[in-house]
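Heads up: the structure comes next, in structure tokens.
As you look at this complex, bear in mind that one protein chain is not there, while each of the others sits in place.
This part shows subunit A:
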Amino acid sequence: MRLVEIEDLVVSFRQFEGLVQAVRGVSFDLQSGESLGIVGESGSGKSVTCSALLRLLREPPATITAKKLVLGGQDMLRADKRALASIRGRVAAMVFQDPMTSLDPVFTIGHQIVETIVAHKRASKKEALARAIALLKRVEIKNAEAVVRYYPHQLSGGMLQRVMIAMALSCEPAVLVADEPTTALDVTIQAQILQLIKDIQAETGMGLIMITHDLGVIAETVDRVVVMYGGRVMETGPVEAIFAAPLHPYTRALLASIPGQQPGKQRLTEIPGSSPNPANPPSGCPFHPRCPIAEDACRVTTPLLETKATGRAAACIRVPAERVAA
């Protein structure tokens, strides 16, 4: 079953400079039980895409248009406030980068999880609290009975992120959207949280959308990858194929620029220039000003993203169609 269907999503923000398009025609879908990674740098539109999917953006200043924006079978563009409130949490829950700003500092952890459960499920406070403790245990918080009485400031960043995951799981969502869930964490804690998310996904069969700038996180966690740049999808395909044989010059350059892949002090392969300014995007392919193989046509033609039977697609006119289909 298709949990997520996004077709030709455009998100614009009214800003001082005028109308700024953060997402410029993004399409992808997610099957149930599947894990999808959205990788991109700051300004690529990866977070805005997912916030738009859950209709979490304030409109205005944001404007969302799409041919399709479907989550759990529901048309998210038509959904009213009540419908949205029931979809969020139950159909899709989100975990953000900074748990400290997602939790209310003046309420206990237990109170906040109970509040979420009671909002979505018919449950007494007592039942909800028991469930909160069970959820905290599931995310491997050992002294869960004590932690429900803690305030957010009494927990470390890694523990807080576990709490956020517990809260997201409280309504058994069909999709978990994790937006840079480990970026603010230490490396050893990052590895633990990623393992936890993978374990829970395997156990519950929920869908996962992992938004990250870190190709390492992608390589470790997801089945399929969407590579975004300048508000567009540059490449999509199964994770093994993307890492073994990236098609788009941007994906290739990103993979080549990862430091520390070989032993020894060495110069890294860099991508010249910097990411495009969304207020003033380049014409044609957004990557052409930095692309090593760009030709004149790349300045004017916006490449299409056509998915082949291999599940692969690359938005690049320099990539021969037979390589995408191979």
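In this section, a residue touches a chain if its C-beta (ideal position, glycine included) is under 8 Å from a C-beta of that chain, and two chains touch if they have at least 3 such contacts; residues count from 1.
One rule holds for everything that comes next: contacts and distances are computed from a predicted model.
Here one chain is missing from view; checked against "ABC-type oligopeptide transport system ATPase subunit", "ATP synthase subunit b", "Gonadoliberin III" or "Cation:proton antiporter", UniProt names that protein "ABC-type oligopeptide transport system ATPase subunit".
Note on the undisplayed chain: of the listed residues A:A245, A:L268 or A:V300, the one touching it is A:L268.
Within the full complex, the residue among A:S124, A:Q195, A:S283 or A:T310 touching the omitted chain is A:Q195.
Contact with the omitted chain, checked across A:A219, A:A279 or A:I317, is made by A:A219. Touching the missing chain, out of A:L56, A:L255 or A:I317, is residue A:L255.
One chain is missing from the display, and on subunit A it is touched by residues 41-42, 157, 186-192, 194-195, 213-220, 239-240, 243-244, 253-255, 257-261, 263-272, 274-275, 290.
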